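Just one protein chain is left out here, and the rest sit where they should.
Residue numbering begins at 1 within each chain, and the chains themselves are lettered A, B and C in the order written.
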Amino acid sequence: MFVFDTLSLVFVALILLGVLPNLFYSSGYLPHIERKGYYQLHYFAFIASMLGVVVSANALVFLFFWELMSLSSWQLILTEVEDKSTIKAARFYFLMTHFGFVFLMLFFFIVGNGNLGLDFSAMHLIASEFAYPGLLFLFLLLGFLSKAGAVPLHVWLPYAHPAAPSPISALMSGVMLKVAIYGIFRFLLDVLYPWPLEWGILILSIGALSSLIGVLYALSEHDIKALLANHSIENIGIILIGFGMGMIFDSLHLEVLSTFAFIAALFHTFNHMSFKSLLFMSAGAVLHQTHTKNMEKYGGLIKAMPLTAFTFLIAAISISALPPSNGFLSEWMIFQSLLDSSHLTIISLKLAIPFAIFSLAMTGGLAIACFVKAYGITFLGLHRSTNAKHAKEVNFLMKSGMILMTAVVLSLMLFTPFYIQWFDKVFVSLGRASVYAKIFPDGIWNMHSIGINGGMVSPLVLLISLIVITALMLFAYKLFGVKTRLHKTWACGYTTSAKTQYSATGFAGPIRRFFDWLYKPNEHFHKQTIAEHNTKFTSAHYEVHIQPLFERVFYQSMVKLTNLISYWVYRLAHFGQTRYAAMIFNIMLLVLFSYRLFTHEFSWALFIFELLIMMTSTKILIIGDKK
Amino acid sequence: MVDFLIGLFLASLIVALFTTRLNGLLLWYAINSLMLGLLALSMGSSIDDDAMILSGVITILMKAIAIPFFLKNISQKFHFSQQIVPKIKVHYAIMLVPVILVFTFYLSEPIVNMIHTHANYMAISISSLFLALLLIMEHSGVVPKVIGFLALENSLFLLGTTATKGMPMLIELGIFFDLLMAIVVINLLFDKEEMRI
Amino acid sequence: MILYLLTIVLLILIAPILLSYIKATKMVLFFKRPVPLLQGYRNFSKLFSKETIISEETSAITRYAPFLVLSPLLVTMFFLPPIVGGAYYVSFVDAFTITGLISLSTFFLMLLGLDSASAFGGMGSSRESFISALVEPAMILTIFSVSLMADNLGIGQAGVNLAEHFPKEHMASYLFAGISFFILLMAENGRIPVDNTETHLELTMVHEAMILDLTGVYLAIIETASSIKFVIFASLFASLFMPFGLDFIAPIAFVIFVLKLFFVATLVAVFEVNTAKLRIFKIPNLLGLAIVFAFLSLITFYVLGD
Partner (left out) sequence: MMLTLLLTPALFMFLVSFLRNENAKYLLALSSFAILFPIVDLFTFVKPYAILGTYLVADKLDTYVLLVSSIVGIGVTLALFDLDKHVKVSPKAYRKFYRFFAIFWVGLIFSILSNHMGIYWIGLELATLSTVYMIKTNHTPAAHKEAWNYMIVGAIAVSLILFGIILMYASAKPILGEEAMQFDLLLKHAKEIPSPFLFEIGFAIATIGMFVKMGFFPMNLWLANIERASFYPVAALFSGILESAVIVGFFRFSQIAMEINYNNLFIFVFIYTILTIFIVSFLIFRAKDFMRLFSLSGIEHMALIVLFWVSGSPFAALLHFGAHAFLKPALFLSTGVLESNGKFRIPGALRGYKGKRGKIFLLLVSLFLLAIISLPPSPMFFSELYGFGAMINTAKESNHMLGMIGAVLFLLILLSIIFYRFVAIYQSMKYEGEDQDKKVYAGELFALIIFAISLAALMLPDTLHYLKTII
């Protein structure tokens, strides 16, 4: 019923690391919530179900907890219904997760021969005998990636995460998405192993695409939680890049490199859990104080909420993959495994992987831009609204939640070797050779890449040297006792005010303009001009809204199609409402004819003849003459 | 003799399809039921089956006499219009009837190879089933629909008598009981107002 | 080890001179009276003696960020390839870390720009984030390509390897990487087609806009940081793309290296004089070029190599 192997335990640890600080944060957040019992019930059910998913050993238990997880998280989104958008987001989320569930279910049915009580280990044989493994892979991907939020199944994330209460956003984005990643690990490594090369390439491309798309849409957001949610898409993409590389190496029998890439993916999974939870918690604290998710209404919060600002900064550095943070380390590992592609012998693949490198690097650059924007607009400058002006630091419990999460982030940074050793065990237990000794050949100081001319990084040395040099400089600065004076910001002779600052929209302006072809933004620009002069105006208002391309192309057309079909069916059903006898007559005719035709003897001529008769009789008896 | 009665049965049903008067319809239904009853009687006497003779007698008493009278009473009581115009145009109906007959024979063709005697009877029963359905769907009034339903019941009996040489006695009686029940319910439904569907 | 530390000190000392040298060269080319080469030091000492004015609107970020801008760059200085054969060099840091450290410095610089609540600071940060986002992929691809040619990703080791074994068989690839790296050098250091540090015109400012509100010591730190950044890039260019002259004895090797640095600076100056500042939305064209060259370098390495 349950399994506790290393992979499961690693993910149990991940969940616990994400949940424990969240418990504090959540209890600090509780007074803010009206329906406390409802919230608590679903909150704990949610946590329990996530734990249940990663330790379940057969499909029935897995699916049960999986669906329970969706159910409870859906209910949690609905904890604080303030407007229609929350309702819409919850609905959409639930549909998407159900969509994924359908494919997972199909997957399990096929690999379990319909027997849901089968252990995962027993599924391997059935899966290998199945004639279309590609189909299984497709089902698995659709099932887990719709939950993980990889492109193109990511559309629900930027709606659902902002709608949930902040502790829940942190859990959903930080932990729940990782449960889907667990599924990918578990079933690709346990059940569908070995893979053809194409699968790895597919995952790699999905990852590359997700990371770019995620960060691009994050940049264009000014809802802080939606921004973070879009970053989850990006990070899931990065994890998938690592995982895809692992698969590629594995299918080319480069086992050591493959293990390295898998460890990188797993490490990034942990890191993303830590810093994304922390970001959501800090953003939640800001939201808690300012009562708005709109970044344009923040500003200057660092003075009122120094701790929140500090934790956000730590997390922002980590998510931007700046050294020596843990985010940097895992991204470094993923980069290294991408660079190891020079070991490949397939020249076309070798030439294609630089594109993944490109997108990952681009993602890194854009992520920095995005977090400068998020941090700068939220915490720096002048407050842009009265709510921001009156913000205070949040209560003790919430603060302790954030501090604990910061500790998790820092621990991942400081104890990297320990974590990697542990992740290594996961793959050793799967029957692979240990690579820990190759990553840390000479103690915990230097971290090596496994490739032949791979790089090296020493996180602790970096950290210490950075701290020492900065401290020395600060010490020198203090020693000199430089005279300082406070004065207003110099604004070329004008006075600085909240309105003259750069806005979030403006900050992302250049990048948005550059990616205009992707965004196709919806711009609203109103200005009150004076005497028809284009350049002179009393007031101006500028707003940009961006509807993601995938949503436009994919989802809205699906909605349109469903509406169309349902309209047609509705009309048809109502049309023949009173001609029941005629309908029975026709269905009898149809069934008996088909029975005679298909089970006794088949001929095309008769088939066409039957079709004609059916059409005529439907026309005469059901539809009748036009009036 | 059996074939002759079956022919008459089918003929009376087809004629009923084209009737435009309520009383005419009732008459043809009565004749239809009479043929059925006679068929059961003649088959029952030829194979010496008491149960079938009994059911033939009940059929004649109930379906050929009691029910038509009952319906006539009701129609007089509630002043139903005598004029019942089929919704399906006559030229379509003329086409449909032979098509149904051909189809049912086509349908029962494989059976002929399996059982030797009654395949044609079965085809006729199925086609009379379809014809009864046609009768139901071509009228919008309640009484013709009820008659259509009763004709459907007749075709069931035709199948029961011809294809299986009579069902178990208990079952036949049960079916009659249900028919009675149906009549009671119909009576209750008519209650006060005249309704059109 | 002493040689190693000496090199770092010397490079730090040479940094302000290099920037002043570029300026002077440009002025010579424009037929103006050039600034003295020690102008950088003069500025520094002048700024150091001034009092520091801090804006009322700023927060702790302004007080710490200048140090955090400088310190990653200083750390980077320790990781550069050796300029004398046989000298100690740090082997445990690779090119990614260096790009990462440079990004870290830029990150704090951008926050600094946003902290003072001035429109200029925001503008500068916004533009800088745009440019550095586009620089990042080109940078990493170039590094990748160079590391393939040098057979090592560690930047120190790569410099040594290239000096010992010049990649003759990959000349095309090497050249493309060089071009790409040179463009990145221009972009990262705010040289003319991308940024112009010499004017304070809001249409063109990027780097200057971010530090517009800084004075005194803080400004001095930032100026030092930008000169060190230039030295880092120039010496990387010198070590990776002009890998010769390491075999001589220490003083001569050092002189050769300094000459290489000045050569790079001259190259930059000449390039700057001959181009116009690009509009902000045209900059991607230039950086796109860098990306394309980096890709080309990789592709030619794979296709023509072996």
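Assume a contact is a pair of C-beta atoms (placed from the backbone, for glycine too) under 8 Å apart; a residue touches a chain by one contact, two chains touch by 3 or more.
As the structure is a prediction and not an experimental result, all values here were calculated from the model.
Note that the absent chain touches A, B when the full complex is taken as a whole. For the options A:531, A:573 or A:605, the residue in contact with the chain missing from this view is A:573. Among B:31, B:67 or B:107, the one in contact with the hidden chain is B:107.
Only one residue from A:16, A:347, A:492 or A:591 touches the chain missing from this view: A:591. Subunit A meets the missing chain through residues 60, 63-64, 67-68, 71, 74, 78, 81, 84, 86-87, 90-91, 94-95, 98-99, 102, 105-106, 108-110, 112-116, 130-132, 135, 562, 565-570, 573-574, 576-577, 580-581, 583-584, 586-588, 591-592, 594-595, 598-600. The chain not shown here touches subunit B at positions 107, 110-111, 114-115, 118, 122, 125, 129, 133, 136, 142, 145-146, 149, 152-153, 155-156, 159-160, 163-165, 167-168, 170-171, 174-175, 177-178, 181-182, 185-186, 188-189, 193, 195, 197.
Keep this in mind: only the chains that are shown with their structure count from here on.
Centre-to-centre separation of subunit A and subunit B, using mean CA positions: 68 Å.
Between the Cα centres of subunit B and subunit C there is a gap of 100 Å. Residue ranges of subunit A in contact with subunit B, taken from their complex: 578-579, 581-582, 584-585, 588-589, 592-593, 596, 600, 613, 617, 620-621, 624. Residues of subunit A that touch subunit C in their complex: 299-300, 302-303, 306, 309, 317, 320-323, 328, 332, 335-336, 339, 342, 347, 350-351, 354, 357-359, 361-362, 364-366, 368-369, 371-373, 375-377, 379-382, 445-446, 449, 452-458, 461-462, 465-466, 469-470, 473-474, 477, 480, 482-492, 496, 498, 500-502, 506-511, 513-514.
Only residues 87-88, 92, 96, 99, 103, 106-107, 110, 130, 133-134, 136-137, 145, 148, 197 of subunit B touch subunit A when the two sit together in their complex.
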